[in-house]
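With one protein chain removed, the remaining protein chains of the complex are shown where they sit.
This part shows subunit A:
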Amino acid sequence: MDFTLDTGNTAWMLISSVIVLMMTVPALAFFYGGMVRGKSVLNMLMMNFIAVGTVGLVWILYGYSMTFGGSTTGVGQFVDNPFEYFGLVGLTDDKSLMAASGVPALVAVAFQATFAVITVALISGAIADRIKFGSWIAFTVVWVTAVYFPLAHMVWGGGFLGVGGKVSEWLSTPIDFAGGTVVHINAGAAGLALALLLGRRKGWPTSPIRPHNLPYVMLGAALLWVGWFGFNAGSEFAADGTAGRAWINTFVATCAAMLTWLVTEKIRDGHATSLGAASGVVAGLVAITPAAAAVDSFGAIAIGAIAGTVCALAVGLKFKFGFDDALDVVGVHLVGGITGTVLIGLLATNKQGGWYPDGAQNGLLYGGGATQLITQILVAAIAVVFSFVLTYVIGSIIKAVTGLRVSEEDEVSGVDLALHGETAYETLDGSRVLTEVN
């Protein structure tokens, strides 16, 4: 493809790349960090920081090549060649993922790097308070290589779940605008697998494991929301009307989800909580991600409203089934990701500024029949199974080689001290009472 630089689009993609990186550090780090106890907040921040470090390195070395190397046939339906653009050598602008909108190849590498980073970082919420730091580092590298790069390639890099892929030939092209399957279902299913392998934290679920800093959680959620406009509107790869549609949908779905989460917990628990507002925001953002440009305003409101309630109820699943998904990666990201991905099958439209890829169809409620719904259910199921099974295998191997979990003593005294030799606060019990009254 001939390449003509478009500075407007390129500027937007550079800005998006920066604010999506902000979603991991500091936003997600503090969203999660506030939810854990004071004795493990540093470890939670560190798991997010180190994910940027490891994934950032391998992305530049071979990750981009394995995801967007350009292969579409044979093995290329599943994964790309890590050596095609190893170290980004040979990657010229005419081969840019975003060449059609005049955005240079290296900017595409930057934007997509932030997606790989946050997907890995999201998993850390499920396994808070108890994983060895070295095992987590090893996991980030192996997992992003064996699970994220292939799945992102399958959906966005010319694989069998994308435009012109096998599923597109059989049914219709799956719609995943910004990462419902690749990012959220993927991280959610992986979090579930790792949480099962690690087992429950000592005392869970009988003794209280309360969020230690809800203002951090609110701040993190708010920064995630800001960054998410880069995530979703940036996934248009251009500064145009479709990006505007994605921005509007990302905004309004999140508004609706916050409201329905709060209403749900007000009815069920008696209070509208700050943790509920923060959680509702993230649930809405997750659910609208795959649909960002592919629904109209009413579709976006419906997706957000449904996701807010569904996720508020889904965070109770871990108590029902007894898996210790510490910060609800399953309840919010897996369930929210599936909700958004499947609802596209009902609500997809390319009217009102909406857009979906070649070969996709309108949703059932927009006169498109059931084909897109079946496609969306299929691609969600494939993502769940692919991620869960591979993660379980990877986690089991690391468990056998180095072990996954810290000792009980370290877990009780706090992983901050045990793993990092630091504590976050001078007094862990806090001087709450006197500062409150004076």
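Keep this in mind: contacts are C-beta pairs under 8 Å (C-beta built on N, C-alpha and C of every residue); 3 or more make two chains touch, one makes a residue touch a chain; residues count from 1.
In this section, contacts and distances are computed from a predicted model.
One chain of the complex is hidden; its UniProt record names it "Nitrogen regulatory protein P-II", one of "Teichoic acid D-alanyltransferase", "Transport permease protein", "Short-chain dehydrogenase" or "Nitrogen regulatory protein P-II". One of A:Pro26, A:Gly56, A:Gly70 or A:Pro211 touches the chain omitted from the figure, and that residue is A:Pro211. Of the listed residues A:Phe83, A:Phe298 or A:Phe319, the one in contact with the hidden chain in the full complex is A:Phe319. Within the set A:Asp176, A:Glu265 or A:Asp296, the residue that contacts the chain not displayed is A:Glu265.
Across A:Asp6, A:Glu236, A:Asp296 or A:Asp328, the residue that sits in touch with the chain not pictured is A:Asp328.
Residues of subunit A in touch with the missing chain: 205, 208, 210-211, 265, 268-271, 273, 275-276, 279, 312-313, 315-316, 319, 328, 331, 431-434, 436-438.
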